[in-house]
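Structure in structure tokens, see below.
For this view, one protein chain was removed and the others were kept in their places.
As written, the chain order gives the labels A, B and C, with residue 1 at the start of each chain.
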Amino acid sequence: MAIMRMPLERRFSDLDLMGHVNNVAYHDYLQEARFRLLAELGRETVEALPQVVARQEIDYVRPIGIGLEPLIVETWVESVGRSSYVVAYLILDSDGSLAAKARTVMVLFDEATTRSRLIPDDVRSWLESAMAEEGTDGDSRNDRLPGEAEL
Amino acid sequence: MAIMRMPLERRFSDLDLMGHVNNVAYHDYLQEARFRLLAELGRETVEALPQVVARQEIDYVRPIGIGLEPLIVETWVESVGRSSYVVAYLILDSDGSLAAKARTVMVLFDEATTRSRLIPDDVRSWLESAMAEEGTDGDSRNDRLPGEAEL
Amino acid sequence: MAIMRMPLERRFSDLDLMGHVNNVAYHDYLQEARFRLLAELGRETVEALPQVVARQEIDYVRPIGIGLEPLIVETWVESVGRSSYVVAYLILDSDGSLAAKARTVMVLFDEATTRSRLIPDDVRSWLESAMAEEGTDGDSRNDRLPGEAEL
Partner (left out) sequence: MAIMRMPLERRFSDLDLMGHVNNVAYHDYLQEARFRLLAELGRETVEALPQVVARQEIDYVRPIGIGLEPLIVETWVESVGRSSYVVAYLILDSDGSLAAKARTVMVLFDEATTRSRLIPDDVRSWLESAMAEEGTDGDSRNDRLPGEAEL
């Protein structure tokens, strides 16, 4: 599957005083994209696993105004570690121009001990199926994301 | 003034399905803290200047549940550049335990050209008055924040 | 045009602790529907006029869960007065079942005096073009809405 490309509706309530989509609303978009990515991967498997958002980083590239055409969010799994994985995103305005790029670190945890836990094999394979290819596209995207040193 | 320490009310609507303050709501807290910091510094001066959020990063350290006691948000200016400045935050649960640490890069821009602009001297001095001291406290806080290499 | 029937995406963030779309989110849906109705009618004309929400009433008929299929919101102008008009809505779940019915009273005002003002003729004709027909459909819908006595 690699990169999931999903349309996402703006809402009037996403705007702030300045008439732009407020910086907080972008995180709502990221959450929605992540939710749909997990649903796509088989919610029963991935969502049923207790996990938390451990870290987020976002670069706002260009402001987004209101509009009836949906935004486009591209979402993929960037890496899978022992107990965590990284989801990466590009938020594109309806004309295709880059509006923001972001990353989320998700950590699986054990509800009994509330400590992080290993990613089970079946979940790992789901997640790996959503990793972006190392091809031209993947490379150019990585260039547009904050470098590894930042994580 | 250095570090501004403000109580901030949680709302029932900040909770998600899991019964914790949702990761998106933290960004609402950061915006609120930043808004009040700027108000404290003299809104006329700083808020009147067109500026945008250019980057945010947040580490979620410990989940926050619902509660009637306010959270505490500590906010300060970490650095002031030529056309941008960095606001840093600690979000503490009502018992004082660290729940999240975050940073926002703000960039001033010129409305006519929509390009970044130099921070005027009077704004710079306001912002510098909100920079945290380099003392013990400042040091230990910096230790708890993502290192410089990450920015 | 009469009744506008629009699909509307749910978001994960619309859910509350109970796993249902929170009662507050319904008002976000109403605002969005109203916004799109006005956009459809020619935003330049209607949105440019200063107006405020004067009253809202909503009956929650059946809870809404999460889902990837959009909700359907039916929106129309129920009546046009001298300085106010009434927008009516049905929120339908993605399977077509009625989830909520609502009404908003909008009032036009004059920015200089901040008092209500007469609806100009051109706006009135736009609004009237969005009034639901008095046919079978209109009748049955009215039956499903709170009666006139309630307004």
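Keep this in mind: a contact is a pair of C-beta atoms (placed from the backbone, for glycine too) under 8 Å apart; a residue touches a chain by one contact, two chains touch by 3 or more.
From a predicted model like this one, the values you see are computed outputs, not experimental measurements.
In the full complex, the hidden chain is touched by subunit A at residues 12-13, 15-17, 19, 22, 24. Across the interface with the omitted chain, subunit C contributes residues 22-24, 27-28, 31, 52-60, 63, 149-151.
By the touch criterion stated above, the residues of subunit B touching the omitted chain are 8-9, 11-13, 28, 31-32, 35-36, 39, 68.
Just so it is clear, only the chains that are shown with their structure count from here on.
Superposition of subunit A on subunit B using C-alpha atoms only gives a rotation of 180 degrees, nearest 5. Two copies of one chain, subunit B and subunit C, touch each other, and the residues they use overlap strongly: the shared fraction of interface numbers exceeds half. Closest to the protein's overall CA centre, chain by chain, comes A. Subunit A and subunit C, compared by their mean Cα positions, are separated by 33 Å.
Rounded to whole angstrom units, the spacing between the C-alpha centres of subunit B and subunit C is 37. Residue numbers of subunit B whose C-beta contacts span two or more other chains: 22, 24.
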